[in-house]
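Here the complex is missing a single protein chain, while all its other protein chains stay put.
Labels for the chains are A, B, C, D and E, by order of writing; each one numbers its residues from 1.
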Amino acid sequence: MKILNLIPIVTDIWNDDMQKYVTRGLLPGTEVIPRRITHGPASIECEYDEALALPDIIALSKAAEKEGFDGIFVDCFGDPGVRAAREVVNIPVFGGFEPPILYALGIADRVGIVTVLPNVVPMLRGNVAKAGLQDRVPSIRYVNIPVLDLEGIKKLIAALIIEGEKAIQEDGVEVLVLGCTAMVGAKEEVEAGLKAKGYNITVIEAAQASLLMLETYIRLGWKHGRIAYMPPPPKKRVWWTGDGLVEI
Amino acid sequence: MKILNLIPIVTDIWNDDMQKYVTRGLLPGTEVIPRRITHGPASIECEYDEALALPDIIALSKAAEKEGFDGIFVDCFGDPGVRAAREVVNIPVFGGFEPPILYALGIADRVGIVTVLPNVVPMLRGNVAKAGLQDRVPSIRYVNIPVLDLEGIKKLIAALIIEGEKAIQEDGVEVLVLGCTAMVGAKEEVEAGLKAKGYNITVIEAAQASLLMLETYIRLGWKHGRIAYMPPPPKKRVWWTGDGLVEI
Amino acid sequence: MKILNLIPIVTDIWNDDMQKYVTRGLLPGTEVIPRRITHGPASIECEYDEALALPDIIALSKAAEKEGFDGIFVDCFGDPGVRAAREVVNIPVFGGFEPPILYALGIADRVGIVTVLPNVVPMLRGNVAKAGLQDRVPSIRYVNIPVLDLEGIKKLIAALIIEGEKAIQEDGVEVLVLGCTAMVGAKEEVEAGLKAKGYNITVIEAAQASLLMLETYIRLGWKHGRIAYMPPPPKKRVWWTGDGLVEI
Amino acid sequence: MKILNLIPIVTDIWNDDMQKYVTRGLLPGTEVIPRRITHGPASIECEYDEALALPDIIALSKAAEKEGFDGIFVDCFGDPGVRAAREVVNIPVFGGFEPPILYALGIADRVGIVTVLPNVVPMLRGNVAKAGLQDRVPSIRYVNIPVLDLEGIKKLIAALIIEGEKAIQEDGVEVLVLGCTAMVGAKEEVEAGLKAKGYNITVIEAAQASLLMLETYIRLGWKHGRIAYMPPPPKKRVWWTGDGLVEI
Amino acid sequence: MKILNLIPIVTDIWNDDMQKYVTRGLLPGTEVIPRRITHGPASIECEYDEALALPDIIALSKAAEKEGFDGIFVDCFGDPGVRAAREVVNIPVFGGFEPPILYALGIADRVGIVTVLPNVVPMLRGNVAKAGLQDRVPSIRYVNIPVLDLEGIKKLIAALIIEGEKAIQEDGVEVLVLGCTAMVGAKEEVEAGLKAKGYNITVIEAAQASLLMLETYIRLGWKHGRIAYMPPPPKKRVWWTGDGLVEI
Partner (left out) sequence: MKILNLIPIVTDIWNDDMQKYVTRGLLPGTEVIPRRITHGPASIECEYDEALALPDIIALSKAAEKEGFDGIFVDCFGDPGVRAAREVVNIPVFGGFEPPILYALGIADRVGIVTVLPNVVPMLRGNVAKAGLQDRVPSIRYVNIPVLDLEGIKKLIAALIIEGEKAIQEDGVEVLVLGCTAMVGAKEEVEAGLKAKGYNITVIEAAQASLLMLETYIRLGWKHGRIAYMPPPPKKRVWWTGDGLVEI
């Protein structure tokens, strides 16, 4: 099967290590093709960034369906454009938020999220509230490191362990979800670090979890309900192209 | 004071009657200036339309603050871009959803919304859930008339009265909110029609309510908390202009 | 328009400064006439005080409607008698709780209240629960100063800033509501004090907010639904007068 | 032990049959003494009636404690004045709402209430919400018979059976609570009537349940927490007596 | 009346002091007969223990009804087997959890539980969630003493006072429920210890409360609804006896 890894930022962060890391749980036949948006933010860390990313996320989603992709992963923890994309395509679409949270619910009563910046917390609180999961996801914390600085992996891991321990001790959390799809490579070390402190807890990496869930839905033929996600009514829609504004 | 009536669609529906109708409750000194987005949907009736409208909503919001506007009304019941706009400007911003709902809560335990199409219902259910108001807003219904056909005022009013009566009888609703800012001119006739059926109930028209709440916040100097709505981190953001993609 | 500022205590605390302060946001044509109850408590700080205040609150409300008042503000943060008064009159009635809370919801996800005494906290928790707003109003704190000692403005402001900072830091609050309508003159200094500590947050003064919301409803002709607030069934009701017990 | 049956209305409805009926579950040593308020409504069917009843409910409660009563039952389903009375006395106080609801929760997941008039429904909805029991008490219905007409027992029972069946069928209710303490003598016939329709369901009569719970708390020495129900702060409180207004 | 005190563990902890202590609130005519299960755990401190206890709890319940018992108390705070037992018998059945919680709700807005081990906390959280009482029971703490070590009464009481104070101070609790039916003899000393620290609070002992509620329901003839607790469909069920596996 062919999955589009839709990177909703204009920064070229994708590399082979990332690709290997987030896809290592997938089946042999599953091909994951990364593709970046061309207009939008360098990273998504607030509602404004998300807004700028949406139009091209949807454009790439439509194109992907036409090209014969079997599913789309919008590679961001905020699930930007996921609901809109589900309206316009008939193939499964997941972002980076819903899948790891649902998987986490399967092994613990209380889930904790550790994300990047305080700016993101209200957005994630909104996602949790919209999902009706406040009782199950009582803890949303942040490491205060911007997305594009996450490469400084050591600093990130130390911060994740500190916030993870607080989430366990103060918020009664029993599983941790890494709240940014760019925190690649951290899961194993955070689990080890927490184990060293006596916490036997699973840490779920969002991108891997999302690609897995997507692969599962494609294999099973499960689709988003078109009762919930009705196709958009036909109408005039004006958008930019190289030639300026045109109807799309 | 100077308020921007930000019309988040590319259709030129604005006219003097509308202007008179939605501003008739405002103070003499309050100037409401309509301005349309240039790229986006002809009307907002699904998540996809909303996504296409967001970037220009934010661009017009930033420009309005620079020009010295005192507040911004995003003239759509779905509150598109309101949270993002609050991040980028320091002047009050309201959409068409939050104000009429908050005002309705002031006179009834149970609020009912009647909107345009079924496509919009999940979006509004999401707004209600994000606002934590499920117990207070138990009823979201629709007339099944597209935004751009609402001019057919007679048909609209008949449908609003039918759905309004159902909301009262079946959902225990005590006040009605018109769930689209383009339902101008209907409020009075719907109230009269329901009164004729024995229901003494207030109907709140969304655009008027929102402009009023905006005017109040401006007068009082109440502002959205920058703890909740942190300013976006500075970063590269690429967007379209007449000359193609540039950094904004 | 003519608004009754119904003071539900027998203490003569009203003065011109107060009047000026809480009405400064109103329109030129709006006249606010203060009137005290004659039997009841010196201040309202518990359920017992509230109970003693109710009968005269309702009596003054009925009289006000007869006299041609356009609306009634029951000047107490607990909303004493508001629901009962809405049953007996057809003009808008607001207390000091609902309006500032609704306005606060318009600019923040999480609202904090700081009231006078611990005795009041369970009452306010009850108000929040009845309003279904527990998720939006997670913080109710107190300065531990009785209503009639609030004049000691310096002490009050210091305490409000301390509790306000705790509400922000510990409860994640993004806007503060002063939880007593007699905390006049404090709002500006509390905002300044919190700003000095690095918190850019709006503080809403309850009496001013309530008079404003009342004025708005009167101007717009919005009324409490008589489905929710049915007129009381006619029956014998015995009450005190100068001549002892009579039917009212 | 000596219990005050505090009748919060000025109508002389009490009689030996009632007394026998509601006390038949009590212990031999338990004496129940009825006492009516002298100023207030003929019956409680709205917030206004309740407000008028409160002051004398509290006055009689204080007197009862002084006289050596062991507990107080405020004989009305709305729990009027119960919270205020708990503030001013150290003996157990129950109204007619909380005990039957708590007992009903002990034998069913979903409780239904059938009360007298539509006016009462919002009040009871408020009680349920304040108690945080919305999920357990999904059904509040009414027979549309005023309190003082309940004597027409046949008509009442027929209506209770009709609404009871609807509560079972439409609201999934598994136990019924009679939502007025003056529905004496109905419980057995409603149970029989529903059994005849194939519903094996317990009906709880409110006054009996409340006196029983009160008796239990007195016997066990369980008391309302003075942390929740703090004693009222001493202050001037002005009230009516035969000699006009005096401080109490 | 004859009540079965069904001890759902194989340890012989029952003694006359216990019997006297937990029954001292009952009526003269009420006979409480203890009976232990023969196969199951030495104590119930996790889901696994509970599972092993269930079959014999139900067997003893059926036998008790046949023998003419009037009601059954499953003597464990987790309410093990209560729902199943209610399906198979027509006499009232209570465990040790529901009754003290319901009674506690009658005297306070916020209830706190102090149980034995951390293993039990998720089970109790589950009970609270199933009962829809999260808002009313915000605090579940533990003394970290196994059930069979509770005899060390001094150590237990000290720990209960420490956790009780935390529940009051940190969780805003207004009444305490002892979260294990084997904490006999502690209630009075914990109340005294908390009073010495300035907390005037009622502590409810679970076994006594449960026997009392059971006695009340038997006297009143209140029964669990057979709509909620339908009798099990007849079918083959295989179980152990001295002769090995047989159909029951």
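As a working rule, a contact is a pair of C-beta atoms (placed from the backbone, for glycine too) under 8 Å apart; a residue touches a chain by one contact, two chains touch by 3 or more.
From a predicted model like this one, the values you see are computed outputs, not experimental measurements.
Trainee: Of the chains that are displayed, which are in contact with the missing one across the whole complex?
Mentor: It touches the following shown chains in the full complex: A, B, D, E.
Trainee: Among A:R36, A:R110 or A:R141, which residue is in touch with the absent chain?
Mentor: That would be A:R110, which touches the missing chain.
Trainee: From the list E:M1, E:L27, E:A51 or E:A158, which touches the chain that is not on show?
Mentor: E:A51
Trainee: Since one chain isn't shown, list which residues of chain E touch it in the complete complex.
Mentor: On the side of chain E, residues 10-11, 38-43, 45-52, 54-55, 57-58, 81, 83-84, 87-88, 117-119, 122, 126, 129-130, 132, 146, 148, 228-230, 232-233, 235-240, 242, 244-245 touch the unshown chain.
Trainee: Name every residue on chain B in touch with the hidden partner chain.
Mentor: 122, 125-126, 129, 134
Trainee: Please output the residues of chain D touching the missing chain, sorted low to high.
Mentor: 109, 135
Just so we're on the same page, only the chains that are shown with their structure count from here on.
Trainee: Would you kindly count the fewest steps from chain A to chain D, each step being a jump to a chain that touches the current one?
Mentor: 2
Trainee: Give the label of the chain whose average Cα location is farthest from that of chain E.
Mentor: Between chain E and every other chain, the largest centroid distance is to B.
Trainee: By the touch rule stated above, which residues of chain D touch at least two different other chains?
Mentor: Where chain D meets two or more other chains at a single residue, that happens at 122, 129, 132, 134, 228.
Trainee: Looking at which chains touch which, would you call it a line, ring, star, complete or other?
Mentor: other
Trainee: Going by the touch definition at the top, which pairs of chains touch each other?
Mentor: Here the touching pairs of chains are A-B, A-C, A-E, B-C, B-D, C-D, C-E, D-E.
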